[in-house]
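Every protein chain of the complex appears in place save one, which is left out.
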Amino acid sequence: MTRAALRRLTRRAALYAAALGFIGFAGFPFYWMLVTAFKQNRDLYVGASDLSHVPWIFNDPPTLEHVKLLFGQTDFPHWVLNTLFVVAAVVIITVAVAVPAGYSLARLAGRWGERLGMGIFFTYLIPPTLLFVPFARLVSLLGLQNSLASLVLIYPTMTIPFCTWLVMGFLRSVPWEIEEQAMIDGYSRLAVIVKVAPRLIVPGILTVIVFTFTLVMQEFVYALTFISSVDKMTVSLGVPIALVRGDVYHWGALMAAALFTSIPLAIVYNVFIDRFIQGFTMGAVKG
Amino acid sequence: MMERRTFADREDVLGAVMLAPALAYVIVLVGVPFVLAIVLSFSNATAGSLSFGWAGLGNYAAILGDPIFLRALRNSAVVTVGTQLLVVILATAAAQVFRATFRGKRFARFVLLLPWAVPVSLAAIAWTWIFDSTFSVINWTLKASGLLHGWLYWLGDPGLALTAIIIVQAWRIFPFATVIVLAGLASIPQEIVEAAVVDGAGFWRRLFQVELPLLLPVVAVAVLFGVVYTATDLGVVYILTGGGPANTTHVLPTLAFQRGILGADLGQGAAIAVFLLPFLIVVAVAMLRLARRAEVGGAAR
Partner (left out) sequence: MAGVDIRNLRKQFGDLCAVDGVNLSIREGEFLVLLGPSGCGKTTLLRMIAGLERPTGGEIHIAGERVDGDVPPRARGIAMVFQSYALYPHRTVFQNIAFPLEASRLPRTQIAEKVQRAADMFGISRYLDRYPRQLSGGERQRVALCRALVRDPKVFLLDEPLANLDAKLRNTARDELKRFQRQIRTTTVLVTHDQVEAMGLGDRIAIMDRGKVRQVGTPEEVYEDPVDTFVATFVGQPPMNLLDLGDPALPPRTLLGFRPEHFLPRSVFQPDEDVRAFRFSVRRVEYLGSDRYVYGSISDGAATDTTVIAKLPATIALAIPEGEQQEFAVPRRALRYFDAATGSSRKI
């Protein structure tokens, strides 16, 4: 073997080793969820000091007992429904508010659009952890404490700024000429917005929906602050907070819940990640 | 006579009408609460009653004299900085790997993105199980491979707990940073890299003298978002340690939650949360600068 070929081979090997390392680090907790969710209890609860029992593999046949517990005897299905309800409501509000706003900033506001858009985007950087104290007060003043309505009211504060920015950025990549053509073809500005623009923004709207969906699925702080009864919880709150009975963690059921929630989110994310990244890096990365 | 302009033709009117709801939402439900957060921090408001009185700097004096708060402030800084260091190293390295083509890359990318997609709270609970005092798979593996002789109480020891928190935060954020760096790599004009190769630059020279300087603005964006995500995150610490043992691992958000919501002392909770502001202002200013630089650079091209 020549020297160059040997070098190429070691490079290749190093590349695969590094890739394997990164996937190992990123994927390890998910593997652990998978193993835990389907292990029998006597296989699961063996102290780590017992070196003869290898925790990485199924020492006993896998079982569906934790999954059955999760769906049959916990509030998990209820939380899924709650989450879907909140997702639907927040998606509707976000699309109805952020899409026109993004359009307005990109197409109608003129020289001010860019700056105003930047300003709105910056409110996305104000974190829930700074706002939950005043929100706690506001929500109780409105009598919305411990209700899903509080989440529907507050979540758009996170989705609207980012989605307005996303739509604005998306429209920058859509040429104006089609809309101008419609104005020349005999339509008013309003008619163009109603008849022509929606078809042009469809991919942008889709991104908004997906972003809103993932954000609502992930939100924890506001849910923790506003919701106290178990039957009102969302998945991301209920699983870590309410699947724990006193001091007893049902680790199998917990990990099953985490796994089932993560998989659909991960798939959606994979499809849309590039669009989100465009939103995050706009300005720093052009082209 | 030709038809004149009507309401439906006026861009300024339509623009204002379409922007109004978003602007109203942002002002009423972000702007006002933001101001309220600062106002509350100077008050003695409690969750139980609607009474509201000025406490002046009382809340600040109280927390600045409180060792638990000072510990939380330090923890916030340590976790934020430590996480970003880890993230930058991991992300630039991972980006170098993932820009190459190799077998199974699509699957690898899917796995790489998992930590970013999963809800924070669910990831945190999984890590709680991984760091469990009795069943920790990490301890088993370390012992089985002969690296560990005693026992690591991951979430029971303040130093180890902070390490665990940094590991989880870095795990959660580095995929996002990797993708941003990859986007940055893709946007480097191929001619520049090729020119460097033609000029005889090897891999390391190309990396350090050509690519990294060009990547700097992009890495900065990743770091800025990373700072916001770690400094303001409540979920990881809340679920992993709950601030324990003995209030040694609190960060500002968890302490604010404990005092403001669980302890019903809104004034003090708000005051603690307000200490996040310097972090955020630094980030916001840095982002504005970057955006302007990118604009100037873009105009020059």
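Residue numbering begins at 1 within each chain, and the chains themselves are lettered A and B in the order written.
Going forward, a contact is a pair of C-beta atoms (placed from the backbone, for glycine too) under 8 Å apart; a residue touches a chain by one contact, two chains touch by 3 or more.
Please read all numbers here as calculations on a predicted model, not as lab measurements.
Across A:Asp50, A:Glu180 or A:Asp231, the residue that sits in touch with the chain not pictured is A:Glu180. In the full complex, chain B touches the omitted chain through residues 1-6, 9.
Although one chain is hidden here, its contacts on chain A can still be listed: residues 111, 175, 177-178, 180-189, 191, 196, 199.
Going forward, only the chains that are shown with their structure count from here on.
Centroids of chain A and chain B (each the mean of its C-alpha atoms) stand 15 Å apart. On the chain B side of its complex with chain A, the touching residues are 6-12, 14-16, 18-19, 21-23, 25-26, 29-31, 33-34, 36-37, 40, 45, 47, 90, 93-94, 97-98, 100, 102, 105, 108-127, 129-130, 134-137, 139-141, 143-144, 151, 171, 174-175, 179-180, 183-184, 187, 217-218, 220-221, 225, 228, 231-235, 238-239, 252-253, 256-257, 260-261, 266, 269-270, 273-274, 276-277, 280, 283-284, 287-288, 290-291, 294-295, 298.
Those residues of chain A lying in contact with chain B across their complex are 15-16, 18-19, 22-23, 25-27, 29-30, 32-33, 36, 44-49, 51, 54-56, 96-98, 100-101, 103-105, 107-110, 116, 118, 120, 122-123, 125-138, 140, 153-154, 156-157, 160-161, 164, 188-191, 193, 214, 217-221, 224-225, 235-237, 239-240, 249, 251, 254-255, 257-258, 261-262, 265-266, 268-270, 273-274, 277-278, 280-281, 283-287.
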